[in-house]
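Note that one protein chain is taken out, while the other chains of the complex remain in position.
Now for chain A:
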Amino acid sequence: MLRKRRRSDQIRSLRPRSVARKMIVCVSIVGHQNNPLFLHSFTEADDALKLHHVVHCSLDVIDERGSHVVPFAYEINNPKKTGSTLNETFLGLLYPTESYKVYGYLTNTKVKFILVTTDVDVRDADVRNVSALSLRLLLQYAFFFRRFHSAYVDAVSNPFHVPGKKINSRSFAERVSTIVKSFGLGGAV
């Protein structure tokens, strides 16, 4: 019995390496003043600094994509020019780097959710129906972000949380880990 369990432990410890190709590397939340609220890396390596950098770089792309509420003075002077076509919360792929792909999600309250993955080899996996595959992946990401967002909302609703400060809740970190793990399982690509 003991031996059996050990073997299954071994299998489990091996699995991440084989799935690692399309795995979530890091999730991050950035506040409305571009202040970091949360960053969690899911790699064993000590690469938090690098991931901070990747996340930081994506903020410009989010600024570009997200339609902001236009300054009021501008709105008075140019009543026709306001309003943007893109105001969905899920922003899709922000930019690909050599080893990562970065996806973003921008809420109404200008809080940014950023997801760094390593799904660069998805295209090679199945050349025949790339579009269907990537569409499904995008839907998965959108779903992931929605769950991530609701976890965030619950975390900031904690009366002891100070708005604008980093989220140090352990239960939130656990919930995010669960969401990330279930994403890996559901991601039958």
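The working rule: a contact is a pair of C-beta atoms (placed from the backbone, for glycine too) under 8 Å apart; a residue touches a chain by one contact, two chains touch by 3 or more; residues count from 1.
The definition used in the following text is that contacts and distances are computed from a predicted model.
Student: I notice the complex is incomplete. Of the names "Trafficking protein particle complex subunit 6B", "Glucosidase 2 subunit beta", "Chromosome transmission fidelity protein 8" or "Vacuolar protein-sorting-associated protein 36", which is the UniProt protein name for the chain that's not shown?
Tutor: Cross-referencing UniProt, the chain left out corresponds to "Trafficking protein particle complex subunit 6B".
Student: Looking at the full complex, which residue from A:54, A:94, A:137 or A:156 touches the chain that isn't shown here?
Tutor: Spelled out, the listed residue whose C-beta touches the missing chain is A:156.
Student: Touching the left-out chain: which of A:63, A:88 or A:174?
Tutor: Final answer for the missing-chain contact: A:88.
Student: Using the touch rule from the top, list residues of chain A that touch the missing partner.
Tutor: 32, 66-73, 75-76, 82-84, 87-89, 106-111, 146, 149-150, 152-154, 156-157, 159, 163
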